[in-house]
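The structure's right below; bear with me while I get my questions together.
Every protein chain of the complex appears in place save one, which is left out.
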Amino acid sequence: MQHARSGDVGEQAAELWRRYTTVRNRSTQLIDGLSAEDCQVQSMPDVSPAKWHLAHTTWFFETFVLAESGAPHHAFDPLFGQLFNSYYNSVGRMHPRAQRGLLSRPALETVLKYRRHVDQEMRAALPALFAAGLAPRIELGLQHEEQHQELMLTDIQHVLSCNPLLPAYRSEEPPVSVPVVPTWMHCEAGMRRIGHQGDGFAFDNETPPCRVWLNAFELASRPVTNGEYRSFIQDGGYRDPLLWLADGWTQRQADDGDRPLYWQADLDHAFGLHGLQPLDPDAPVCHLSYYEADAYARWVGMRLPTEAEWESMMIERGIAWNTGEGATCPRIGGAPAIGQVWEWTSSAYAPYPGFRAAPGAIGEYNGKFMCNQFVLRGGSCATPPGHARPSYRNFFPPAARWQFSGLRLARDA
Amino acid sequence: MQHARSGDVGEQAAELWRRYTTVRNRSTQLIDGLSAEDCQVQSMPDVSPAKWHLAHTTWFFETFVLAESGAPHHAFDPLFGQLFNSYYNSVGRMHPRAQRGLLSRPALETVLKYRRHVDQEMRAALPALFAAGLAPRIELGLQHEEQHQELMLTDIQHVLSCNPLLPAYRSEEPPVSVPVVPTWMHCEAGMRRIGHQGDGFAFDNETPPCRVWLNAFELASRPVTNGEYRSFIQDGGYRDPLLWLADGWTQRQADDGDRPLYWQADLDHAFGLHGLQPLDPDAPVCHLSYYEADAYARWVGMRLPTEAEWESMMIERGIAWNTGEGATCPRIGGAPAIGQVWEWTSSAYAPYPGFRAAPGAIGEYNGKFMCNQFVLRGGSCATPPGHARPSYRNFFPPAARWQFSGLRLARDA
Amino acid sequence: MQHARSGDVGEQAAELWRRYTTVRNRSTQLIDGLSAEDCQVQSMPDVSPAKWHLAHTTWFFETFVLAESGAPHHAFDPLFGQLFNSYYNSVGRMHPRAQRGLLSRPALETVLKYRRHVDQEMRAALPALFAAGLAPRIELGLQHEEQHQELMLTDIQHVLSCNPLLPAYRSEEPPVSVPVVPTWMHCEAGMRRIGHQGDGFAFDNETPPCRVWLNAFELASRPVTNGEYRSFIQDGGYRDPLLWLADGWTQRQADDGDRPLYWQADLDHAFGLHGLQPLDPDAPVCHLSYYEADAYARWVGMRLPTEAEWESMMIERGIAWNTGEGATCPRIGGAPAIGQVWEWTSSAYAPYPGFRAAPGAIGEYNGKFMCNQFVLRGGSCATPPGHARPSYRNFFPPAARWQFSGLRLARDA
Partner (left out) sequence: MQHARSGDVGEQAAELWRRYTTVRNRSTQLIDGLSAEDCQVQSMPDVSPAKWHLAHTTWFFETFVLAESGAPHHAFDPLFGQLFNSYYNSVGRMHPRAQRGLLSRPALETVLKYRRHVDQEMRAALPALFAAGLAPRIELGLQHEEQHQELMLTDIQHVLSCNPLLPAYRSEEPPVSVPVVPTWMHCEAGMRRIGHQGDGFAFDNETPPCRVWLNAFELASRPVTNGEYRSFIQDGGYRDPLLWLADGWTQRQADDGDRPLYWQADLDHAFGLHGLQPLDPDAPVCHLSYYEADAYARWVGMRLPTEAEWESMMIERGIAWNTGEGATCPRIGGAPAIGQVWEWTSSAYAPYPGFRAAPGAIGEYNGKFMCNQFVLRGGSCATPPGHARPSYRNFFPPAARWQFSGLRLARDA
């Protein structure tokens, strides 16, 4: 949560405000084409309604910036503090997560008013916030909102997938991937340093930077594709318990899943933000659980990388993010790029040595989730441009499948 | 499902169309003041979104009148057959009941168009429908829609109750009850005849009329009130297992319920369609489960009536229904009236001797639910005027609490 | 719970003691051939370990006879009051039903000692008990124990069925049924009187006798057989939702059951107390749920009888019970007999008009279960000889399948 300090304050403030406006607008643009009803639905406990995302990200600024600034602040509605608190026990009661979809009030329109209200208060208070040293907290709020922008897309996709009408979020044709033959990228054994080290923004879970020893290893130059994954299915991969972690096999038997979430039974079509589409064999496979990613790697005799391997390789190679504003399905181009699907690593989500959660409520942001989750690295088509970086640590429970989650193969060198 | 036949066909058709228009309009009037989001939410599996009710009642006419008439018929959307089928296995697949709240599409606006589309087709086909003998089926569709009108109100109340903002469906003040001292109505032992016998409409479960022997008994002249029920609570009624049926006690321990649904912990306020309001001690207690009604009766040393006792008494006394268009909370006036709360009887919902379900899909309307439910008699403030009658059999599982369900005491004479 | 009074007291006491000894011995004989481990297992919450049955029936005498007599009484172990209380809230805490199988202590041997201890106390106190008017209570305890003798057999069968070794409780060959062509027994319409009316013992739920009007009807002369039921399965009966009550269809889909409990997939073998045996096509089908019995009746265009029809017919015809000491699987002989399988009736288990539960703890015996259950009439191969009678009301939830439950067809005449 560090923030660069350069130039004079007025210029910094103007710059921050431009960024604030851009990020905030992007959120509301995401519901273009959706109805208030679309923004109301919660299709499973992990999913939040789009309306809730729009309100919660606003609540974040109200609670952690405006309310902490000491500046005069007029609450839009005192009950919103409870309705749109996600998981911060420090700041009071919260509406149960699984019941977010029951909140037909406030209306979407009211939530949009709430957004404008807080934006105006933010604008008016901006000099005072800067003076109070809250610029880094504003940046945290924007990064937080960018995270929710990705969640809005994954959640909308899940909501629409539950409707037998299979409606499309985007009506245009999805892009087509280019076939790419994967190569191996080699890394020598040695001490490395991972974690956030520069001046730019980073979440607390990327710090402090730490030393780690790596044996020699190799990473594939691109993620595994739909076509490759289909071969795994057709070879009986979902029927062979020896390929699966014990928990994964138990889950597979419980839900009788035999293919990635959103794939149709014919293995030739998949549902996505563009509606039901033919499966692109050259696009990266996604919406995999950790168990599926791990089983696939075992099937080909490889393994998933650790997060230290992943980060070290990306830094050494200087690999660029391949993202585009507004992409809504993962595709592969020609370069060994990252940024189309999140890549499961074999690293359990844990604090780096010396990690300390921030004092106060903000300390609940990341630290308390460091258990029963795995780290994903990279970024996806739904990640806002510029949001991710080599040290970025995304994390989800191993059974989660509704994110844009795929894998890249690794092997010992 | 019999229907009166009198006058000439043209007049009958005009009469039926007036009734059709009245009933259909009443449904859409029920969502006045609600947003599309309000009409989207399903707060528990038993509840359906208001939008779904509006579509399903329309589907009923499309499926069981238009499609069976042989008249040319243009389906508004072929997939609606699946989306809005409630439980008729005979006519094809159905969307899972617990997932009705996930259908953000079709939009409320589209459902309203669907209603107009079917209404126009009905109007155009009316002569042909009459000629094909489908007038009774149309009447069944209207009775069916009236049932859903009551469900819309109970479901909306439940949906709004799940919102910490506790929004009111009706902003005006609720009416106030008049205190009434109950008396006992006496009935001699003897053979009686219950069930539907006249010319008017009745559901198949009210037939055939049947003979039943009754011992002498007495019924209270009015339902139990909130004030009386509060005394039961304050006397420890929810903590004494000897007052409860075994299943009721198990459920009480599981959900730790210690008061009627919608009552606040202070026992002085309750949520309803008028929002959070002081508890009216003279109004009939409602939103009770069968278990609660039965425990209360045991506490006062009485019992619930059987449905045969209830029906016989109402016929002998010629007791009038006390209903008013648009009432949204139960109240008691001066007369020994019925029609403000449904009254749990001790009769399990079962077929009358000689009952036969209708052939075809319509046979699924009632018969297959004759198991694990209890009969309620009377009618409630939310029942459309003229809908109920002495032989009317409402039914719900004993644990259901979200209906306007109360009780009237009975005792052996 | 009435009890005959005749002869002088000493003779009566001697007679009662002979009966006491016979019944009590029969319970312990039921575990002949079983190990302490066999008597320990609880294979589902509805099942109790044989050891628990042996202790609970003893606890009944200790609690409801010895402790109430005022005679000096030495508790074998004060904690047994909690361990072996089944469901009597009036007499204190109870061990949770689903955890009876966790009680490795007391050992089976200790429970047998407990039985002897209470038997000795009973014998010593017999004159005092008689003087205190507790003879009817002793008889109730014996009837209660006979009920548990049947449960011991059904529970043991379920326990052994969960073991892949499929061990047999009885090693001898099971008897073979004689094919019997069913006829219809006719009954005219009219008023009848059902319920217990004589001097002998009856449970409170058989009283008071009551008048009931019956339309003319017919009952089959024998229960439905395995062979007949197999035709229903082979005709697709388990795949046609129109044959099933809604709750039954839901359950069928949930557990994916497609045949009676204990039948093997080949429809040619079934597990029972004699181990895995070829299905006897002429024996009565059993281990059916109410849903299965009801669906079968609908398939053949008939229905289940009401309990009033069943009782009236058996009285009019004077049909004899066909039971034999120690039978462990239902068979059909030549006469229109009853007593091999319990027969589901279409009557929900409810109090007879004027029913009052006994005061005190004994009032919990039957009354609080009059909800969500159906009445079965007749008796089974596992019912102790002489235990059942025409007015006897057995009852189970409609989903229960582990009892010896079958059906007899009825139709309107």
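Going in written order, the chains are labelled A, B and C, and every chain counts its residues from 1.
To be clear about the criterion, a contact is a pair of C-beta atoms (placed from the backbone, for glycine too) under 8 Å apart; a residue touches a chain by one contact, two chains touch by 3 or more.
Since the model is a prediction, treat every value here as computed from it, not as a measurement.
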{"item": "Partner chains on view for the chain not depicted", "value": "A, C"}
{"item": "Residue of C:Leu30, C:Leu108, C:Leu279 or C:Ile362 in touch with the missing chain, whole complex considered", "value": "C:Leu108"}
{"item": "Residue of C:Gln82, C:Thr250 or C:Gln264 in touch with the missing chain, whole complex considered", "value": "C:Gln82"}
{"item": "Contact residue for the chain not shown (choose from C:Arg26, C:His73, C:His95 or C:Arg193)", "value": "C:His95"}
{"item": "Candidates A:Pro241, A:Pro278 or A:Gly386 - the one touching the absent chain", "value": "A:Pro241"}
{"item": "Residue, one of C:Thr22, C:Asn163, C:Thr250 or C:Gln264, that touches the chain absent here", "value": "C:Asn163"}
{"item": "Residues from chain C at the interface with the omitted partner, ascending", "value": "35-41, 43, 51, 79, 82-83, 95, 99, 101-108, 159-160, 162-165, 167"}
{"item": "Touch list for chain A against the chain that is not drawn", "value": "87, 89-90, 191, 210-215, 241-242, 244-249, 290-291, 306, 346-348, 350-351, 353-354, 363-364, 368-372, 398, 412"}
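Throughout what follows, only the chains that are shown with their structure count from here on.
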{"item": "Touch-based graph of the chains, sorted into line, ring, star, complete or other", "value": "line"}
{"item": "Distance-maximising chain from chain C - centres being C-alpha averages", "value": "A"}
{"item": "Chain centre separation (chain A, chain C; CA means) in Å", "value": "59"}
{"item": "Inter-chain centre distance, chain A versus chain B - centres from mean C-alpha coordinates, in Å", "value": "47"}
{"item": "Residues of chain A engaged with two or more neighbouring chains", "value": "none"}
